[in-house]
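There's a structure below that I have some questions on.
FYI, not all chains are in this one, though none of them got moved.
Chain IDs A, B, C and D follow the sequence of writing; residue 1 opens each chain.
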Amino acid sequence: GTSSDSGSSGDSGGVDKVKVGVIPIIDVAPIYLGQQKGFFKNRNIELTMESGQGGAAIVPGVVSGQFQFGFSNFTSLMIAQTKNVPIKTVAAGVASTGEQGKDFGAVVVTKDSPIKTAADLVGKKVSVNTLKNIGDTVTRESVRKAGGDGANVNFVEMPFPNMQAALEKGDVDAAWVVEPQLSTIKAAGGREVASTFVDAADDLTVAAYFTSTKLLADDADLVKRFTEAVNESLAYADANPEEVRTVLSTYTKIDAALGAKLVLPKWPTQINEPSVQTLAKLGEGDGIFSGTPDLEKLLP
Amino acid sequence: MLPRLGLVDDRYLPPTSRIAAALADETGNPQFWASLGDTLVAWALGLAIAVGAGVLAGIVIGSIPVLRNLTASTVEFLRPIPSVALIPLAVLLYGTDIGSTLMLVCYAAFWQVFVQVLYGVADVDPVAYETARSFRFSAWARIRHVLWPTALPYVFTGVRLAASVALVLAITAELVIGAPGLGKEIAVAQASEAVPTMYALIVVTGILGVLINLLARTGERRLLAWHQSVRGEVAT
Amino acid sequence: MKRVLYVVALPAVLFGAWFVLSDNSESFYSPPLRDILTAFGDTWSADRLRADVVPSLLRLFAGYLLAAVIGVALGVAIGLNRRLRATVEPVLEFFRAIPPPVLVPVIMLFAGIGDGMKVIVIVFGCIWPILLNTVEGVRAVDSVVLDTARAYGVTGPARLTKVILPSAGPQIAAGLRQALSIAIILMVISEMFAASNGLGFTIVQFQRSFAIPEMWSGIILLGLLGFVLSLLFRLAEQRALRWYEGLRAAQRQG
Amino acid sequence: MLEVKGLRKVYRSGSREVEALRDLTFTVDNGDMVCLVGPSGCGKTTLLRCISGLLDPTGGDVRVNGKAVDGPPPGMAVVFQEYGRSLFPWMSVRDNVELPLKQKKVARSRRRELVDEALDAVGLTGTESAYPWQLSGGMQQRVAIARAVAYEPQTLLMDEPFAAVDAQTRADLEDLVRSLWKRLNVTILFVTHDIDESVYLGQRVVMLSSSPTVVQDELIIDLPAERDQLHTRADPRFVELRTRVYEQIQLAKKAAR
């Protein structure tokens, strides 16, 4: 086998079995949609999705060859890269909409909170899903852009689903959330104070699909076919938001009413390199990386 | 006991009726049954392995003082290492299939049984043990007829502890790693803001626990009719 | 001397084997022990210990002690009363089967995100072995012993402290001991949520940032912590159960 | 006054059913010393446990000073046949003897005195700090006796209390019980399987039949109140009485066969 004992290759009838580690959230809707539409089958790829909680769980799977591909946000990928984890991105994952107030991730506060702008977050408690990751970086940048001291924000870690309660109980002053929680909170009267992905960089590419350098060396053709299929899926998803909303119900438990209101992200097929560079610089400035991420090595 | 959950009602802690409705919904969902099956398989398999290994190791190590002394420090070192901290290792070895869940379940449940058996073996009545020795029981017979019955109540406690720890770990592993099973469903529900569904699934795990305990208690009443703790309840 | 040898012999061998076997390890996730040990020295400076290990330990102790008190008290009540046992047991089993990580969000609703929440998580997880063992231990008190106590009017608190608890002591100790390591595990789990310091938090942070040798060093530290705590526990146990150890040892040593 | 009326006890467990006591009626006046003899397994221990309120009878009545027994009556001490298991292994000999006194709220200094006296009386001075399981069988039994003696009970139930001690100690203990009885005017019900002992000790001997158990016979021991090991046992009346008891027990056993 080229990459692992349990998975890929084994050209049984020319079809490659491929496992992809994903986080079961909106961001990966295109790949599910693409699977439905047969974009992968067309390229002789039999796709199985395996879910994992965040990059920390998916990266090891990809490196060890349990998954052939994975999905992770760029900050996590860059952290891994600075530790010389042998991975490389193969396709764009998801990107910010680029529109203030209409993005899929934001910092929110309660209706009657004294916090009006991002600058007011200075010295306050803000919840993020993972400390020292993309959440704090982009929030700090929003604060800086609004004229505050970005270094002086206190982050607390908690799972997204808990943020609304914590916010309303006053455990935290603000919450950095993504969809579907963002819509839920807003519907309950929450107020958005910063569209963090938009503030961080123009058309920020938030996440990407990646693989191990080993697979890339061993089976470049498979990687190429996978990239093509993903790109086709991304394009299709971007063009057909209604189908995206439908496919959500197949792998998440988001109910139809909520699904219809969600702000969908953008799914460009190109990784926006300058935006990733900006993200890298921001992360470095905030001391998230132990070195400078080598984007040459990470990006395709 | 379900109404108790409904006492504090909020959007985050929905009333029982909505949880029940979500539960009913889930029972109509084949995906749910598949997940339940996956979880139960991982649980049963992991538990069986852990109990087997725990009892064996407990009796061997517990009845041989030298071994007991030699391993004590290592056991204490390994025991508190959270199974959760082993997740990377598990993923590395088994990816996200049932294998990783199984490994974590075994690891966590093993200690529960093992420690109980150690204490059980230490509890053998010296007079009973000497009786067996004086009749020149073979080592095996001493274990079979004296050590084992004495340790049995402890084993039962161990198994009951292990059964729920195994369930807890099966679900946690699925939750964190994303291996197929109830835990994964909970994670998905959680991430999807499907709060009643999440609670419905949690309730299912609770009910599983109750059933498992019932099973253990029945077995105990059967096998421990002679024991002080059961004796008192059977006799006048 | 011999005892020290017993304590260190096997760990020394195992660590030695690990060191040798892992020396040429290329695997990203299982680096050579040499690197891990280097990382251990670099990582766990006095400052780090104060900032991360001390708060963890405080939460651990608080949770463990609370669990011990509640577990033994409840266990005695349940063990002594058959009817109570019949009614309460299913409820307890229900909660026992719910994984603490799933419960964390629920607990957060009541207890917020501070230390209180973490202590509750620890209590919730490690109370079970104590409770179960206490129940079983209390149920198994020798009938002649109970009769004697009754006949001599040893009732009320004295019955509890002088008869029931000592008699169930060995089994309660088994439960307390198991709970100790579970408490450590839950300390880590609780620090995975809404924490900003602590040993568990640090380890998870290392894991997420792919600082693998550091993560392993954290796991080793956890092991060491568990070992030291269990040593302390053993000392306490030996004091409290002197009669029992003597009883069993005296007739076994020959 | 101790009244046992129509006492019946059936042990039930699963399918096994044992009628340990069928119909027992007798009384013991306050300050009496009554010995109870009967074949092994006839229900003596069961009877004692019913009287001490540790076991609920299946039928019939037990009254102590006119009050129906439904739990251990105050001022009653019991020496159990299973002496080994009735001592608390987690307490030293001293603590074992002292605990009931503490429960009775006896002052510390008096407690000390009582414990020391009792241990001395049973010949166990010097073992105060040992644990019960460090003692020989006979010594354990004497600890159990010392515990009852130190308690200064109004009613004392003893279930084969001298089974594990040697002949000489046994004689000493018999005299101890008699002197205690006289000094404190205790009501004593004494189970034994030693016929000589029952005659030597008692004012009256109650003989039980073998299972299903009833009172086979009662015998007043009309020996002088002042007894001593040498002369009393040599007394022809003593020999006569013991033969009577012996015959009755023979009869009881025969009936059963």
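The criterion applied here is as follows: a contact is a pair of C-beta atoms (placed from the backbone, for glycine too) under 8 Å apart; a residue touches a chain by one contact, two chains touch by 3 or more.
Just so we're clear, the structure is a prediction, and the values are computed from it rather than from any experiment.
In terms of the labels on screen, the copy numbers for the complete complex are A x1, B x1, C x1, D x2.
Quick note on the criterion: only the chains that are shown with their structure count from here on.
Note on connectivity: the fewest chain-to-chain touch steps from chain C to chain D number 1.
Chain pair with the most C-beta contact pairs: B-C. With centres taken as mean Cα positions, chain C sits 37 Å from chain A. In whole angstrom, the spacing between the mean C-alpha positions of chain A and chain D is 83.
Across the assembly, chain D contributes no residue in contact with two or more other chains. Under the contact definition stated at the top, the residues of chain B that touch 2 or more other chains are 10, 12, 88, 92, 175-176, 190. Touching chain A in their complex are the following residues of chain C: 28-29, 105, 108-109, 112-113, 193-196, 205, 207-212.
Every residue of chain D that touches chain C in the complex is listed here, in rising order: 49, 52-54, 71-72, 74, 76-78, 80, 82, 85-91, 99-100, 102-104, 131, 133-134, 147, 151. Per the touch definition, chain A reaches chain C in the complex via residues 54-56, 59-60, 63-64, 76, 79-80, 83, 85-86, 127, 130-133, 154-159, 161-162, 165-166, 169, 171-172, 288, 290.
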